[in-house]
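Structure, as structure tokens:
Coming up: chain A.
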Amino acid sequence: MAEYKGVLICGELIEGRLTGISKELLGIGRKLADDLGEELSILLMGSDLSNAAREAIACGANKVYIAAQPLLDNYHCDACTEVATNLCREIAPSVFLLGQTDMGRDIAPRIAARLKVALAVDCVELRIEPDTKLLIQTRPVYGGNALAEVVSVTHPQMATVRAKSMSPLEPDESRQGESIPVKVEVDIETMKIKLVERIKQPIEGVKLEDADAVVAGGAGIGSAGNFAMLEELAKLLKGAVGASRVPCQEGWVSQSIEIGQTGKIVTPNIYIAIGISGAVQHIAGCLGSKCIVAVNKDPDANIFKVADFGIVADYKEALPAFTEKCKEIIG
Partner candidate 1 sequence: MEPTKFDAVVAGAGPAGCAAAYALAKAGLEVLVIERGKFPGAKNMFGGMLCGSVLAQLIPNFWEEAPLERYITRHVITFLSREDSFSIDFQSPSFGKPPYNGYSVLRAKFDKWLAGKVEEAGAIIVPGLLVEDLLWDGNQVVGVKAGGEDFPASVVIAADGVNSLLAQKAGLAEELSTEYVSLGVKELIQLPSEIIQERFNLEDDEGVTQLFDGFCTRGMHGGGFLYTNKESLSLGIVIQLSALRRMGVKPADLLEEFKSHPGVRNLIKGGTVEEYSAHLVPNAGINKVPMLYKDGFLVVGDAAGLVLTTGITLDGASFAFASGMAAAETVKLAKQNGDPSRKTLCNYEKLLKESFVLRDLETFKHSQFFLDNPRLYTTYPELICNLSRGLFTNDGKPRKRLWQLARTEMGRQKLSILHVAVDGFLGRRAI
Partner candidate 2 sequence: MINIIVCVKQILDPEMPPGKFKIDPESNKVIPPEGIPLVVSPFDEQAVEAALRIKEQCGAKITVVTVGESSAVNAVKHSLAMGADEGIVVEHIIEGYDSLLTAYILTKAIEEIVAYDLIICGREAADWGSGQVGSIIAESLGIPVVARTRKIEVMDSRLKVEHIIEDGDESLELPMPAVITVSYEIGQARIPTGWGVISAARKKIPSWSLEDIGVDLSQIGDTSSRIKLLKLFTPTRERGCQIIEGKTAAEAAANLALRLREAKVI
């Protein structure tokens, strides 16, 4: 496929800075580009992109495509799909990577549909096969019960990448790269989908995805009120509270703190799973944690299979004592 060249990343921004996953994408993108002996580019959409462009170059990009359009500051699915598809058509990358984020989940399938190419979502490992120079994509399937290794035959080879599964490069300000403006020919007014309002839930304390300690509760917690015990421990450990599907579904906690295959991926130093049985779909979201601790009253719960430490106990009796002891230790 001579005409398809290079690796393209779709960048995401938060307050004018690259998000964690974007840096992770640059990290793996750099490696793939090197293996191909080709260039790494990134697409940035929004206004005031100069800081992010500098960051992107420091994190490994050779080229930054700047789609400057203030309207894109507010993520708009149709518009982003349009811009990214057009760029792909124009520069014909061999590999096009996005994050398995809300934006990636929205736009990647649509771009793939427009380009009529295969898309492998939620990849946890990517590598170039030396002989064919094709991209081998590894992704969890069947809720995490299995891993599938697939290779796309169509170009660009599109994949979305699971958060925290790749490592970013150490930023190096001495790296050189060029910024290239992209013509943005989208008129939000003609787009069929209209944004009425956006409601962001304010986050108190540490953001779940960035927390070094996560205290997660499951169906076993039993009520919204009982989550206060988890809050207390999380605060003490300077971490965040997460949850399995059940508490989110029951409305005990916000749906935005669901951890797992369909929720957030976290990789803290310590993950404390309380009253969580350890369904594959849940542990998909926390397996990257350095240390997993389980508190469950059922000794046969699956969570003990993936934990490093555990106690078999009713959390209502165990948790206060645990928090107390932690207070003592941490001081």
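Here is how the candidates were picked: all candidates are chains of the complex that A comes from, given by their letters.
By our rule, a contact is a pair of C-beta atoms (placed from the backbone, for glycine too) under 8 Å apart; a residue touches a chain by one contact, two chains touch by 3 or more; residues count from 1.
Treat the numbers as computed from the prediction; the structure is a model and nothing was measured.
Only one of 1 or 2 makes contact with chain A in this complex, and that is candidate 2. Touching candidate 2 in their complex are the following residues of chain A: 75, 77-78, 101-102, 105-106, 108-110, 112-114, 116-122, 136, 140-154, 192-201, 203, 213, 237, 245, 249, 255-256, 261-262, 269-270, 279-281, 283, 287, 290-295, 299, 302, 304-314, 317-322, 324-326, 329-330.
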